[in-house]
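All protein chains of the complex are present and in place, except for one that has been dropped.
Chain lettering (A and B) follows the sequence in which the chains are written, and residue indices restart at 1 in each chain.
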Amino acid sequence: MKELNINVHHVTRVEGHGNITVNARNGKLEEIIWSIPESPRFFEAMFRGRSYEDVTWMTPRICGICSIAHSTASIQATEAAFGVEISEQTLLLRKLLFHAETLQSHVLHFYFLAAPDFLGVGSVFPLVDTHTEVVLRALRLKKLANDLADLIGGRKTHPLTCVVGGFAKLPEVSELKAMRQKLVQAMDDMQETVKLFKGLEIPNFTRETEYIALKDPKEYAFINGDIASTDTGSTSINSYLDITNEFCVPHSTAKFSKHNRDSYMVGALARFNNNARQLSPAAQKAAEELGLKAICHNPYMISIAQIVETIHVIEDAINLIDKLTVRGLRGEKPPVKVRAGRGIGAVEAPRGILFHDYTYDDKGILVNANCVIPTNQNHNNIQKDMETLVPEIIDQSQEEITLRLEMLVRAYDPCISCSTHFLKVKFTQ
Amino acid sequence: MKPKIGFFDFTSCEGCQLEVLNFEGELVELLKLVDIVNFREAMTEKSDDYDIAFIDGAITTEAGISRIKKIRKQAAVLIAMGTCACLGGINCLKNFRTMEENLKIVYGDAAHYYDTIPARPVDAVVPVDYYLPGCPMNKDEFITLVKALLLNKKARLPNYPVCVECKLAGNVCVFEKGETCLGPVTRAGCKAICVTSGRHCWGCRGLVNDPNIDSEKEILQKHGLTTADILERFRHFNGYLEVSK
Partner (left out) sequence: MTEKVLSKQNLNIFINTLLSRGEEIVGVKKKEGKYAFGKIADAEEVCLDYDITLLPPSMYLLPQREALLKFNIAERPVASPVIEANPFILFGVHPYDIKAIELLDTAFSTDNLDTNYLSRREAATIIGVDCLNPNPNAFCPSMDTAFTDKGYDLLLTDIGDSYVIAIGSERGQALLKGCPDTQEATQVELKRKEEERQKALGQYKVALDTPLEKLPQLLDKSWNSSLWEERSEACLSCGSCVMVCPTCFCFDVQDDIELDLVEGERYRQKDACMLVDFAAVAGGGNFRDDKTSRYRHRMYRKGKYIMERFGKPGCVGCGRCASACLAEIASPAETFNLMRGESK
């Protein structure tokens, strides 16, 4: 009879630390646990008593891989609290900067973190010799994403220019035009990317679940809109707590989320499942080519949804640059007047919907903060996926099961280092 | 023999490891010179046979203390990479509250015991051979250090304040714009990127070897900061240092 004893300590090629434990005896599954041994970082405690400007500066440091998302959610929460209206120019630049991160993170994920599994290697590094063209293409796309972040945000990680109310420094129109050129060229690399992934065998596994993402009637939402669920429709971001419903479970160390069902998913696939029709034409075409159709219930398809989104983001970045260059860029002094109040910012980080919820006093000093991170919302869905997946593949070897589970975790592109300030921590080794 | 290098993460945002993956122009060349044998964020294989260890993150748990000691034993060269590893960084902000209070704020009534201790830089636990400060660390300094190690040459960080690079960048001084800045006492090497991008220096690279803190404090006060403001400013990244106490 089948005996399983899987203990993956610190899943690799993910951001942050997560462990998988599976035990089966006599063919009977005894235990499956997805747990998080990341060190807690206490950001909410550190934010308390600090001025809004300090908070803006600190929030990117929650996570190196989605620093722009944290920065944007944070700025939007503060703006909501103070009632700051931003200009059209700021909105365009913010979207453009946000796209930079979606690009950075997605390219990193599908090429550097996920692709090695499909190509039968342990990392991108050996591919330098065996798949030189693939690696060079990945590096080109990553560089493009980083160059865009540099141009709008001042650097690749931990953006500098975005502040409450606007931007502390603007790009030159000539620089935007040069960037546009590079984005147009990158579409060729994305076509090649589609070809490559089309040829890869994505594990076939489905489990119906609820998909939650921002939704904006005007566009494929990243930094605006309401919270949409494939089960229950839309609600305002102000009632995010009714959606995220964080709770503790006895068998795991992490706080989990659930809404309408056992669990829900956020991220590229959740966005796709809610908003596919708003994707750019080239992205829709890529989705079709890659066999991605809403509503898709296969979590391994998250990487594919990321590829589709990458194409959308490149196309939309080109449109945003066109709008900005037609308007011309004007220096604006961000009009910020502090006042007491609470504000909520919600954005679609690469890994899914992210909430920052701040309460300020009348001097602009933060008195309370709550951040709900996408990976946290996915933990429960990862757990439930594992519970469904393992019995389906229990006849395979322990190595194969382990790989499939690791690939599952990686597909979610978890960003644990930023999720952990919410997690209960216990070492399982 | 190519030296074997490993990247090890402690408490951080992992942005500094990410920076390594951002070496688009250099990654391919770099891999000709070194073997990366341990890099959890990017690869599955892990080996405990390495010569050079890059440490990302501050030490904030008891488990972290024993782990860093083990790494120190193995590594011939140990490098603190990024502000968290070099200085404790932003993690040290929690040190100004009791650990119990932090736990309560973040985890509420559900809080019970977690493995958390006051945050500290790597060199508060084990000796560090080289430092790559910055939040995030600076790619050029990383590459320069790797080349120096390979050529058996000395690598040194600038021992002058950010003002040098800020002036050379042609920036208008932050103080002249009515704001305040830690540039005059903060170690350069960042090319004053924050000021160049319209912000001010928060001291993420730590202090120069012999900073004139009294003078800087006097200047900050003259420009409107209270003593408490000044402490808070230093604490952002330098909470572990005397200057923040």
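The rule is short, and it goes like this: a residue touches a chain if its C-beta (ideal position, glycine included) is under 8 Å from a C-beta of that chain, and two chains touch if they have at least 3 such contacts.
In this text the structure is predicted, and so the values were computed from the model without any measurement.
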Among the chains presented, those that the missing one touches: B
Which residue among B:47, B:98 or B:215 touches the omitted chain? B:215
Out of B:57, B:161 or B:206, which touches the unshown chain? B:161
Spell out, residue by residue, where the missing chain touches subunit B. 26, 29-30, 32-33, 143-144, 147, 150-151, 159-161, 163-164, 167-168, 170-173, 175-177, 183-185, 208-212, 215-216, 218-219
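Please note the rule applied: only the chains that are shown with their structure count from here on.
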Subunit A-facing residues of subunit B, complex: 9-19, 21-22, 24-25, 27-28, 31, 36, 39-46, 60-61, 63-64, 89-91, 93-94, 97, 101-103, 105-107, 110, 114-116, 135-136, 193-194, 196-199, 202, 232, 236
In their shared complex, subunit B is touched by residues of subunit A numbered 10, 12-17, 39-46, 48, 50, 54, 57-58, 60-65, 67, 108, 112-113, 116, 122-125, 128, 135-136, 139-140, 142-143, 146, 154-158, 160-161, 163, 167-169, 248, 406, 417-418, 421-422, 424-425, 427
